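All protein chains but one are shown in place.
And now, chain A:
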Amino acid sequence: MSENPLNIVLADDDDDDRMLFSEAIDEIAIQTNLKLFNHGQELMDYLNTAGSNLPNLIFLDLNMPIKNGLQCLKEIRSNTALKDLCVAIYSTSSSEVDIEETFLNGANIYVNKPNNYSKLREAVEKVLQLNWQYHTSNLNKDTFLFRI
C-alpha cells in the first residue's frame, strides 16, 4: 500500500534508457525502489537469489546482449518461484509479431518506449497503477494483458 514502496526492476542494456527511466520513476508520486540491470543474465541471477525479496514488477527490454528479454520471460514463467511475477515488456519494437509473441509467453503489459520524456513518465505511471491493481484486485491474472 501507500506506505510500502513498490520494488521495481528494469533490465535494459541502453545506458540512456536506464537513466531516463529512473528519472521518470522518481518523479511519480508512487513510492518505489528501483534496481537496474544491464542485461537479462544479470536480472535472472538476481531473481534466482532474491528469495522472498522478489520485485512487485519487472520491466524487460527485448533486445539485450547475453540474454534477451524473451528468454528471461520464458525462464520466469517456467520457474515456480517466479511465475506469478508481473512482467512488463519495455521495448522500442512495435511489431505486432513481437507483441503477440511476448503475450503468448506470459507478458502482462507491453510498453512501447515512448519517444519523449513526458510520455515516458505517463506510460510508467500507468503501468504502476495497473500493477497495483494486478496485486490487490480480484482481476483475472490469466487475462491480464495490456498494451500501452
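Basically, a residue touches a chain if its C-beta (ideal position, glycine included) is under 8 Å from a C-beta of that chain, and two chains touch if they have at least 3 such contacts; residues count from 1.
What we mean here is this: contacts and distances are computed from a predicted model.
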item	value
Listed names "ABC transporter permease", "Probable sugar-binding periplasmic protein", "Helix-turn-helix transcriptional regulator" or "Succinate dehydrogenase hydrophobic membrane anchor subunit", matching UniProt entry of the absent chain	"Helix-turn-helix transcriptional regulator"
Residue among A:26, A:45 or A:100 touching the omitted chain	A:100
Where the missing chain touches chain A, by residue	1-2, 29-30, 100, 103-105, 110, 128-130, 132-133, 136-140, 143, 145-148
